[in-house]
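Below is the structure I would like to discuss, written out as structure tokens.
The complex appears here minus one protein chain, its other protein chains still in place.
Let's look at subunit A:
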Amino acid sequence: MEGKEIMQSLSNRKKVLEQKPMNFWERMYLPAIARGLGITIRHFFKPKATYKYPEVQRPYSKNFRGQHSLKRDEEGRERCTACGLCALSCPAEAITMISAERKKGEEHLYREEKYAAVYEINMLRCIFCGLCEEACPKEAIFLDGSHVPPEQLRKDFIYGKDKLVEPRFEYKKEHETTA
């Protein structure tokens, strides 16, 4: 009795499927084939889902997480302060870094007093979860690139600062022209 009550539909959407023996029309099979043929020929003329890749590239989604880039601030200085929170948050242990202290005369290069002398991400380990991006207190790392290109050797997948830091833009020129 209890079991039966459990089987009752709570949503009132339960439908009991009746399995009737097929009638002659259904057993003939040909009408069903004709319907199937109709479906496939409709698909034949439908627009195709394929992007012809090298010629047509599919746009990335807005929140696509691709290759990391280390950001600069509005004066072109590296934002990263080598706090190591990204490495700590990384579930795949893909990030490693060696910090260094900013010397006098390097203020135009590094924003904070401490900076990452070496910053490496192993792209084979990285799972592109975006936790480093979330962990970063300095808004220094974002996964805003495209996908990581293929390489021949494993060691080439360990990206250093040369590949990660975004290129320096000429802020000074802009500044001068506006002034």
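Note that a residue touches a chain if its C-beta (ideal position, glycine included) is under 8 Å from a C-beta of that chain, and two chains touch if they have at least 3 such contacts; residues count from 1.
We adopt the following convention: contacts and distances are computed from a predicted model.
Colleague: Looking at UniProt, which of "XdhC/CoxF family protein", "Vitamin B12-binding protein", "ABC transporter permease" or "NADH-quinone oxidoreductase subunit H" names the chain that isn't shown?
Modeller: Of the names offered in "XdhC/CoxF family protein", "Vitamin B12-binding protein", "ABC transporter permease" or "NADH-quinone oxidoreductase subunit H", the absent chain's UniProt record gives "NADH-quinone oxidoreductase subunit H".
Colleague: For the full complex, which residue in A:14, A:48 or A:154 touches the chain that was left out?
Modeller: From the options A:14, A:48 or A:154, the contact with the absent chain belongs to A:48.
Colleague: Hey, which subunit A residues sit against the chain that's not shown?
Modeller: 33, 36-37, 39-41, 43-44, 46, 48-50, 52
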